[in-house]
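The complex appears here without one of its protein chains, the remainder shown in place.
Note that the chains are named A and B in the order they appear, and that numbering of residues resets to 1 at the start of each chain.
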Amino acid sequence: MTNLSNLGVTEILDGLNNKAFSAEELIVEYIKILKTKNKHNAYIHFNEEKSLNLAKESDARRAKNNSLALDGLPIAVKDIFCVKGEKTSACSKILENFVPNYESSVTSNLWKQGAIYLGKTSMDEFAMGSSNETSFFGKVMNPWSKDKQLVPGGSSGGSAAAVAANLAPIALGTDTGGSIRQPASFCGTIGLKPTYGRCSRWGIIAFASSLDQAGPITRSVKDSAQILQYMSGFDIKDSTSADIPVPNFIDACSSSIKDKIIGIPKEYKIDKLANDVQKIWELGIEWLQDSGAKVIDVNLPHTEYALPTYYIVAPAEASANLARYDGVKYGFRAESFDDLEDMYCSTRSEGFGEEVKRRILIGTYVLSAGYYDAYYLRAQKVRTKIVNDFNKAFNKCDAILTPTAPSGAFEIGANMSPIEMYMNDVFTVPASLAGLPAISVPGGFSDDKKPLGLQLIGKAFDEETILAFASVIENCSNFKNSIKDII
Amino acid sequence: MREPIILKGETGQWEMVIGLEIHAQVKCKSKLFSGSSTEFGAEPNTQVSFIDAAMPGMLPVINQEAVDQAIRTGHALNAKINNMSVFDRKNYFYPDLPQGYQISQYKSPIVGEGWLIIDLGKGETKKIGIERLHLEQDAGKLMHDQHPKYSLVDLNRSGIPLMEIVSKPDMRDWEEAGAYLRKLRSIVRYIDSCDGNMDQGSLRCDANISVRRPGEKFGTRCELKNINSVKFMMKAVEYEAYRQIEIIEAGNQVKQETRLYDPIKNETRSMRSKEEAHDYRYFPDPDLLPLYITDERINTFKKNLPELPDVKRDRFQKEYNLSFYDADVLTADKLHADFFESLAKGRDAKFVANWIITNFFAMLNEVDKSIEESPIKEEQLGELFDLINDGTISGRTAKEVFEEMFTNGGNASEIVEKKGLKQISNTDELEAMIQKIIEDNSQQVEKFRSGNEKLFGWFVGQVMKNTQGAANPKVVNEILKKSLKN
Partner (left out) sequence: MSLDKSTLEKVANLARIKVKESEIDPLINELNNIMSWVEKLNEVDIDNIEPMTGVSDAKLRERNDEVNDGGYQDKVVNNSPESISNSFSVPKVIE
């Protein structure tokens, strides 16, 4: 029998339909791997009984020819999605032992298509981080680590590592400032952040409400398209969910990019851009050009302000979103305290990690009396300018190509200041601020043989175009085959 | 013109400056941002959704009816309805606030400036400005007396839609403030956007009050909370005004703070020591987009606005020829006005107005019941009026029948029948009786005819005695006048 854990979405669904293997066999195989090979610490927990039961139900449906679109497909879920009956904590102590009595809309959409819950993956606490080192459940190791232990990126580091290490065919992530794309780049996987509003945020633990967006992490572009197809859709329960039809993303992967225009923003050629990253970027441009796309320069003049804007807006929203964790309704409550105020302070000080506390303090500060105009309001105005930049650029091009991150994965425990850490998101944050769809697709390797991703940014609600471009890069880079040479 | 009350201190005269913030619970079935019920008085936490409990990942979706009610109320307050408004988060920690922020409206409320007219007695009125009206979520409720160590949190009220209606500081004494609160309550009940029930907390009032030398600039104000009746609001304002005067006259300064009114002790006391630590950090709620209201929608509500108390009062005066006082009493509450109008149809309106004000409303008041709780329904009272009108019973008997109906139930005609209260209006019967009285009392007849007209009442008394009070006094009078002249 083939190695089941190597299979992607299409292969799994074909295998199940052809009765090459059953959903139960597939789950049994994955559970076996999770039990023996979770050395990367990508998963924080899984539920063997639940997954097996779901697999049996799936097999029963298939036996009766009633199978659904994703029937039997195992999916790992970032610990930020509320999954009914499963501990959900956003990898924070403050939500320890919280078990939602409800299911997030995105996961619910997937289960409705017969997909099978495989387990919860690790992440930076409350999705705040770029290295997965802030998880309450410990650090996650990038499967590409060799002599030195590398971070998988973050915040969806567990999801990216799980997919890269064949511990799941697909994992769900969320992206606020790059949290799907940067770990996808670090782990050599595909990571797709859809347009803000494409996937419902209902049931996803909020970090920054105007930026958070769910998306898939997979080993192929088409797999991402296939999963996004069913994650997406209007949800009446999310006021920011877009009431527009979901196009056929799978078809989009094979559509031609001939005469499509790709924009290259010169502002992304920053000083700190490593030579090898620059080289992959140029390769990417060549591949698209060779496939018939027209390459033009575009200007995104406010790019350098995106990151500072993000580090005002996101913490501000987070400071309010995380106020509900107060030891009253769910999760952790401090052991000892004098009175109500002390209960609040002790619970939150003991329950939140350092980075989360730092961002809550920044967010509280930028909204506080006397500072609101200077920081928060100004940042929201700059954000408008960043959006305007993209609008202008997209008058001239169909998509924008950039590197996903300024470097490849770095070492676990690298002594970085918060700002150095934040710089990881310098290329991903602008699209987040503008709510635009973006995908990271492996472009090649760094000089020291770490995966490097290329990012395609699309127009709002035009995931189709970036899927088409990403498919071209996927084919040209030959990344999948070069994995063998490297490992 | 009525002059506002001026307070006399040790050092001279003081004027009050009062502004009111009313929290009116919007009348609708479900909460502002969730589908759980707004019903009053349910078991703790039974009317709580995951959204109301601020469970992780939950999101708000606004209730259209709450928006409509705010538009209606805005129109009724002659206010500008804003085409675009924004929901903001007001951040603070308290156990009754599960999100850690209240969704409210700060810089861009749904309704802007407006005004209403208050009535100050004797037809005197004053225009009071409305600063704004905005929509916001109510908080939950803390219960302190259920457990020795803990306060318990019930979130049934959490997320119920409120309209915060802020007046301008246009009121100058507690009478004006009382009139404002009564008028506002009347208006929201007219348009059915709030049931106005202050006992159940569906209408709550905070009063901002400061004192100043007449005509000078505003003093430092205090905000009074926990006011749950018009009477207490007026008392609280009075107490607080004197308290502030005392402070200033002693050479000290009033501290701007929130104070709690204690209706039992009739005093106000400082509420939160950490007042200065408040910094609500309002910012637009990113879970909600700006609320756009089209002109078309605004105008539709304007067109369909029901008749409001002032207009109705004027109409009642003209249409039914009522006094200002009667029209005012009848129109203060829409249900009262409707009750009157349906009874006045086809009847003598002045008689109906007079009767329901002096008897029916007085009785309701006595037993502390609202018109909805009245044991006597409209049709029943109408029947009673008709019995008076066609002479079946006398006005005095009617009161007796009314009391019987009110306490023991039943219809007027049945009670009249059962108790034999029908009055004798039969002319032949009464003429014969009177003829006999005249014959039997020739001396009295003589005295009357020679000028002692007071004796007329004696003859009436004789008839009443003979009929045990059942004779129709109008008919008796007529026959007696005729018979005694001869």
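What we mean here is this: contacts are C-beta pairs under 8 Å (C-beta built on N, C-alpha and C of every residue); 3 or more make two chains touch, one makes a residue touch a chain.
This is a predicted model, so every value here is computed, not measured.
Note that the absent chain touches A, B when the full complex is taken as a whole. The omitted chain makes contact with just one of the residues B:34, B:268, B:423 or B:462: B:34. In the complete complex, the hidden chain is touched by one of B:17, B:153 or B:179, namely B:153.
Note on the undisplayed chain: of the listed residues A:28, A:52 or A:99, the one touching it is A:99.
Chain B residues in contact with the hidden partner, per the touch definition given at the top, are 28-30, 34-37, 43-53, 55, 61-67, 86, 91, 93, 95, 142-144, 146-147, 149-155, 260, 271, 277, 279, 281, 284, 286, 288-292. Although one chain is not shown, part of chain A still touches it, namely residues 97-99, 101, 196-197, 210-211, 236, 239-240, 242-243, 302, 304-305, 308-309, 311-312, 319, 326-333, 337, 339-341, 343-346, 348-349, 352, 357-358, 360-362, 364-365, 368, 371, 374-375, 377-385, 387, 417-419, 434-435, 460.
Please note the rule applied: only the chains that are shown with their structure count from here on.
The geometric centre of chain A is 57 Å away from that of chain B, both derived from CA atoms. Residues 81-82, 88, 90, 95, 98, 100-102, 104, 201-206, 208-210, 236-240, 316-317, 319-320, 322-324, 326, 328-330, 340, 344, 364, 367-369, 372, 376 of chain A are the ones that touch chain B when the two sit in their complex.
Residues 50, 53-62, 89, 91, 93, 95, 98-101, 153, 279, 281-283, 285-289 of chain B are the ones that touch chain A when the two sit in their complex.
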